[in-house]
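The complex is shown incomplete by one protein chain, all other protein chains being positioned as in the whole.
Naming follows writing order (A, B, C, D, E, F, G, H, I, J and K), and every chain is counted from residue 1.
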Amino acid sequence: MAQKYSEYTVPGIGQENGHEIAGLLQGRLHALNDLQLVLKHVHWNVVGPNFIAVHEMLDPQTETVRGLVDELAERIATLGGSPSGLTGELVSARSWEDYPLHKAGVQEHLAELEKVYTGVVEDHRDVLSKVGQIDPITEDLLIGQVKELELFQWFIRSHLER
Amino acid sequence: MAQKYSEYTVPGIGQENGHEIAGLLQGRLHALNDLQLVLKHVHWNVVGPNFIAVHEMLDPQTETVRGLVDELAERIATLGGSPSGLTGELVSARSWEDYPLHKAGVQEHLAELEKVYTGVVEDHRDVLSKVGQIDPITEDLLIGQVKELELFQWFIRSHLER
Amino acid sequence: MAQKYSEYTVPGIGQENGHEIAGLLQGRLHALNDLQLVLKHVHWNVVGPNFIAVHEMLDPQTETVRGLVDELAERIATLGGSPSGLTGELVSARSWEDYPLHKAGVQEHLAELEKVYTGVVEDHRDVLSKVGQIDPITEDLLIGQVKELELFQWFIRSHLER
Amino acid sequence: MAQKYSEYTVPGIGQENGHEIAGLLQGRLHALNDLQLVLKHVHWNVVGPNFIAVHEMLDPQTETVRGLVDELAERIATLGGSPSGLTGELVSARSWEDYPLHKAGVQEHLAELEKVYTGVVEDHRDVLSKVGQIDPITEDLLIGQVKELELFQWFIRSHLER
Amino acid sequence: MAQKYSEYTVPGIGQENGHEIAGLLQGRLHALNDLQLVLKHVHWNVVGPNFIAVHEMLDPQTETVRGLVDELAERIATLGGSPSGLTGELVSARSWEDYPLHKAGVQEHLAELEKVYTGVVEDHRDVLSKVGQIDPITEDLLIGQVKELELFQWFIRSHLER
Amino acid sequence: MAQKYSEYTVPGIGQENGHEIAGLLQGRLHALNDLQLVLKHVHWNVVGPNFIAVHEMLDPQTETVRGLVDELAERIATLGGSPSGLTGELVSARSWEDYPLHKAGVQEHLAELEKVYTGVVEDHRDVLSKVGQIDPITEDLLIGQVKELELFQWFIRSHLER
Amino acid sequence: MAQKYSEYTVPGIGQENGHEIAGLLQGRLHALNDLQLVLKHVHWNVVGPNFIAVHEMLDPQTETVRGLVDELAERIATLGGSPSGLTGELVSARSWEDYPLHKAGVQEHLAELEKVYTGVVEDHRDVLSKVGQIDPITEDLLIGQVKELELFQWFIRSHLER
Amino acid sequence: MAQKYSEYTVPGIGQENGHEIAGLLQGRLHALNDLQLVLKHVHWNVVGPNFIAVHEMLDPQTETVRGLVDELAERIATLGGSPSGLTGELVSARSWEDYPLHKAGVQEHLAELEKVYTGVVEDHRDVLSKVGQIDPITEDLLIGQVKELELFQWFIRSHLER
Amino acid sequence: MAQKYSEYTVPGIGQENGHEIAGLLQGRLHALNDLQLVLKHVHWNVVGPNFIAVHEMLDPQTETVRGLVDELAERIATLGGSPSGLTGELVSARSWEDYPLHKAGVQEHLAELEKVYTGVVEDHRDVLSKVGQIDPITEDLLIGQVKELELFQWFIRSHLER
Amino acid sequence: MAQKYSEYTVPGIGQENGHEIAGLLQGRLHALNDLQLVLKHVHWNVVGPNFIAVHEMLDPQTETVRGLVDELAERIATLGGSPSGLTGELVSARSWEDYPLHKAGVQEHLAELEKVYTGVVEDHRDVLSKVGQIDPITEDLLIGQVKELELFQWFIRSHLER
Amino acid sequence: MAQKYSEYTVPGIGQENGHEIAGLLQGRLHALNDLQLVLKHVHWNVVGPNFIAVHEMLDPQTETVRGLVDELAERIATLGGSPSGLTGELVSARSWEDYPLHKAGVQEHLAELEKVYTGVVEDHRDVLSKVGQIDPITEDLLIGQVKELELFQWFIRSHLER
Partner (left out) sequence: MAQKYSEYTVPGIGQENGHEIAGLLQGRLHALNDLQLVLKHVHWNVVGPNFIAVHEMLDPQTETVRGLVDELAERIATLGGSPSGLTGELVSARSWEDYPLHKAGVQEHLAELEKVYTGVVEDHRDVLSKVGQIDPITEDLLIGQVKELELFQWFIRSHLER
């Protein structure tokens, strides 16, 4: 579904630029909204001898990603867009499938989650390079998000490395 | 997608009963997972003279509903089920459409949200009456959830009443 | 004074049922509202060698009962009623007299307070048995209230027993 | 019902003076005790587009007025009196009627509440001018109470002004 | 050792009923008191690569079970009984043996603990079905306890599942 | 020992006035400094069936009186005086004897303490009436102190009254 | 710029009196608003061996003075006035010059600040003596403010004294 | 008034560059210092049915802007400048008039405030683009400030949009 | 049941010494584990006019003794032992009987509890004198425990003294 | 004044020993009680460019020493003694004079305070070596106190060293 | 010693780039690890009249720098490197000598510390300019670190300036 725009954007970058960035951010919003749900899904479905440690590791990741979602959505609104947080629109718009596992061992889940993070980070870095020319504020916001996401990915990779 | 079950359920109610209840709860999990996303969506998209008060009222509702989601999912797992928190499965399984509004006035949003709550509560009460015969623990959990949801609905209705 | 009702009640139990329960709860609201005031009154008027311990024991009881009052009143409103918290209406509607003591010894006050708790609990249990058929949510709310009130009564009885 | 007095009052002002002031304060205690109940009553019964903001504004007012009630009652006891916090005595002794509204719009309720505050403040100022000659401690206590009450009244007036 | 009873029970259910329920609860009190000690015992004696995660997981379980013990004992007293928390009486009265392991690997301990939880939950559900006819307050208390115990059991099972 | 004065006092009341008030306050400082030590002394030496309640009641009194001591001393310094907190000067300057009890029953101690409070409050009220003409700020500070001290005295009297 | 007044003032003192006091308080509001800015200015510009201690001492002073500003402004509004917090009006209305130092040594800054406090306190005491006849509540508010300001001045004087 | 400079600036950018940036930041410091005062001014002077919600929304904005002021001023000092926080200098140096409203309705105030934010953000973005070439640290600091200011502006715009 | 030992003990005292101390500490662990249960038992079973004060005094004692139990058990494990926290082993190994009272008056309970403390402290001091030659760390741990236990005993003795 | 003793002392050291130690500790109690008052006295009377840093450094010292006083006094009571916290007895019993300074410079005060600490520590170490033979618990308590006192003395010495 | 690398780096920048940046950051990690130790070293060794203020100022600096160390090391690991925090490697790799002072006056220490900060900041800015082309996330992390370090340097310079 196409975004609706207000008649304003942030001061100093022009309405067209502002609305274009808002449009790019909508894709990142869907990605992070899906990620917060996947993190909870894994939180419930991991099993095995390391259950409790990984179960607990995922909650602060969920909490942080939910914060990033809110930050993105309010930036879209600030730029004059109308952020969509709806599941139907998310599923229609996304270019990826549902996360593939249900109840499964810790290492299997972490291996899948590692791939999810790679996808999210690559796309974030892609949008980041596009918006940097126009709006340093949005650029900085995305840099801060990538920093957190890459750290979480490292946590997960550290379980998989030998 | 069909639920996977472990070889156990909670002590004292029989595996078949336990897994049947887990199946019923999966529907409620999708409903509340959708609700938490809708609440954030409205949080970002309301406009008008009462913006800040309603914007802020919705955050504790989101926070509480996220807690109910977690409680439901862990009850499903405790009963031996494998809770799904995936958006694709949610959208396939649900019997309702996406929330219909994007950027809109406070009263319009609250009128829509009021209907969402009616649907969620009715279905919760429905499942509640079914599980009560078999498992008083799940029954009590659902009663507690309905209590919170009805209170939030009253908050919203109080804005609409004249 | 007769209660005023909104055109709604909670989803799933029918407007008539909802309003009838709201009516029953109004009586409990008066009882607990009176109780919170009596607890403070005793807090100020006890004297004797055990003064400070009993003086301090009553404050968390007051605090808790005030919470129960609020919970009851918001349940009435959720059911579509219009809760009355007015002293004139309370005094007209109640079936008991003012608490009989002013400044008096600790044991005298506790003996009187023990009777007050018996009355409140009996009436709560009475309403509880009536609403259970229609609305398990209100039933559960009253069960939770009785649990707290009986515990406080045990505190008081423990001072009186030999 | 007539107040009972202890054989003491605070050091340095004479027993007769102390008990006279205690008597004057009993009237203020009834007024503030009624006010805390009215504030909760309005908290439950306001409706309209500004519901949540006004609903939440009234809770800290209730909390503060309850603190003033306790302060007054313990001052009466300190002066040698026996403070009454009983509803029956309150209703018999008061010179005003029950608050007139149940479920009603925000502005209607605030307009009524504004009048209640005027009455309470005027009577407080009246007693304050009487006790100042005899007991600067009680005077100071009442000044502190009026300060808080007038501030709350300003909050309410600010909603009504155009 | 036989329980001693006060001359009262909670209002509204009759002294005989109250004391009978108190008797049934004493068995649950011994069971949970033993459980809190077993949880600490395991906390000290687990070894292996998952040591720290499981060692730390057991502390909030101990903390919660101690809370349930207190709740049960104070309910017995509220019903007019005299709760026993003595080890000699516990050992004489119980129908189970000491927990069988001392220093052992994490998975061995969790497998044993899983059985302990099954026993405790089954007996709790058994008493719960008996008291429900007479006293909904005790029933609700036991439902709340089973809910927590089953959740902890799920944590443990999740380590054992493959 | 005679007080030393700085060459300033607070703006607007004249140096002579300021230093005279500082001199009067030094007496109150000795009295409250002695009181904080007596309160601890009683805290350690009470015995009897009400031990723990009274032992604990005295600690917040000590804490508060220590705060009043600090407030008085810094007011003296603010007025240009040099506050003395030395025990030798205290004992030389005071007009009362050491507190008369060591290990003794609760009621005996409270009866003595009640007299101590009477003395402190009377002298505070005396100085308060003297400084009010010259410096409303010091007057207000002393009013606030008397309010706290009288409340503590009421706590103690409430144990003694029958 | 002349103050605008509402059609009300606080109950019991008459509209003319109320508005006159509000006018007097506007002057104090400008003074304290300027003071909070000067305190921050000094916080940034002090240098020398005692830098960190004085830099840190000024932050709680700023915090407190900002609280006094808010208290004054809301009192003006409560009295029916319209408080001005605007810099242009402040600079036009004030009778003093800008604070004279930028980057300078600690002792030089403290010597200047000491003079600023003298001016503010003298004017506060002046207004305080005028309003006391009419409105004891405003009088008490100003007494409380002077108490805090004189204490801060003592802190500063203590650095300067030898 | 011209800024005074120390003989240092931050390592690695050269003294001339450092001092030039400090000069540019002084303008932003005046703008934000004025903004914090305007926010409080509006906090006191808004009236109308949405009073409390908007009154409360402005306090965290004030708090945040005060933090930005401090951050800017300490950056100026770090760069070797001498930050001015004085009202007289502010009024002389600024290119805008005093905020135009006193007591007025919520929507009128928000419409004015929205314009103030536009001005502040545009000028911040302007300085940001100038300093980015020389000092990425100052650039990053300003980006962070613009992010916060634009979010607050969105809050305000959301009240005005229909 | 005989303790199991690991192949290590703490560095520097030799395996035999370490395991011998661990063996001595097991006796103290049983004693304190029994004490924490007795303290709760008394907490539930005291009655009489001082009920609430003594009921509340026992909870921090329980809390502290539970901490000492944990500290002892982890010291045993650190020394290479395998601490037993099992009730069956406790009852077999102990040299004392079950605590003799159930529901009884406060003074009776405190008189019994006083004897329990005497026993625990004497045995602690006995072990303390034995381990001091070999391991100053364990000695210090026991000294710290005796300090706390003797203080609690003094609380209890202070209720009994006349 | 001679100490009064109870008929008990701590278990395991004999009544005579216990009471002898209690007697020795009374001297330390007077010393620390005097020290807490001297620390406050200096807190109020220091002046000079380092005022605020030293003024603030002394408050946690006072707080800690007050804790040590309480610990000592309760140890005396635990040993069967009756601790004296009275100023008259303190002044009669002590072997040192009042602290010699009133208002004076920071370095002068710290030089005097350094001497006070030397005296207190030497006497503490003296008593410590006497009690160590009899009661390791009291020994450990004094060691802990000396540790804190020597650290505070180092703070003070560090101001004086060049 | 040469760094070991994992087979991954952060998504989107290529393994060679990632590992090169990790190598550059290792130098900064050594520098900040040394700095946190130097800050504590100075904390212990400063003497003179400003001792306490400077002693306390250095603790939050240590705390912050330790946080920066952790952030750097986890970024190196995230980029696929293996961060070294070992003292031997630090000393071999660094290009500077040990900090030159032990016990010395405040101003001497601050003058030395000021130089240390200059070195650290210059090298940070140097690396920052290199990584900015390749990885905006690492660039932003270093910008944030320089901001904090320059602020601390300003604190220190402010003590030295006249």
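Here are a few things to note about the model shown:
Everything that follows uses one rule, which is that a contact is a pair of C-beta atoms (placed from the backbone, for glycine too) under 8 Å apart; a residue touches a chain by one contact, two chains touch by 3 or more.
Please read these numbers as outputs of a predicted model, since none were measured by experiment.
In terms of the touch definition stated at the top, the absent chain reaches A, E, I, J, K within the entire complex. Touch with the chain omitted from the figure is made, among I:P60, I:P100 or I:P136, by I:P136. The omitted chain makes contact with just one of the residues K:L24, K:L37 or K:I134: K:L37.
Across the entire complex, the residue among K:Q15, K:N45, K:T64 or K:T118 in touch with the chain not shown is K:N45.
For subunit K, the residues touching the absent chain in the complete assembly are 4, 6, 33-34, 37-38, 40-41, 44-45, 69-70, 73-74, 76-77, 82-91, 97-99, 102-103.
Mapped onto subunit E, the interface with the missing chain covers residues 46-53, 55, 103, 105. Mapped onto subunit I, the footprint of the missing chain covers residues 6, 8, 10-13, 74, 77-78, 136-137, 140-141.
To be clear about the criterion, only the chains that are shown with their structure count from here on.
Identification of common neighbours of subunit H and subunit K yields A, G.
Averaging Cα coordinates per chain places subunit A and subunit C 49 Å apart.
Residue positions of subunit B with contacts to 2 or more other chains are 6, 50, 53, 74, 77, 103, 140, 158, 161.
Here the chains touching each other pair up as A-B, A-E, A-H, A-K, B-C, B-D, B-E, B-H, C-D, C-E, C-F, C-I, D-F, D-G, D-H, E-I, F-G, F-I, F-J, G-H, G-J, G-K, H-K, I-J, J-K.
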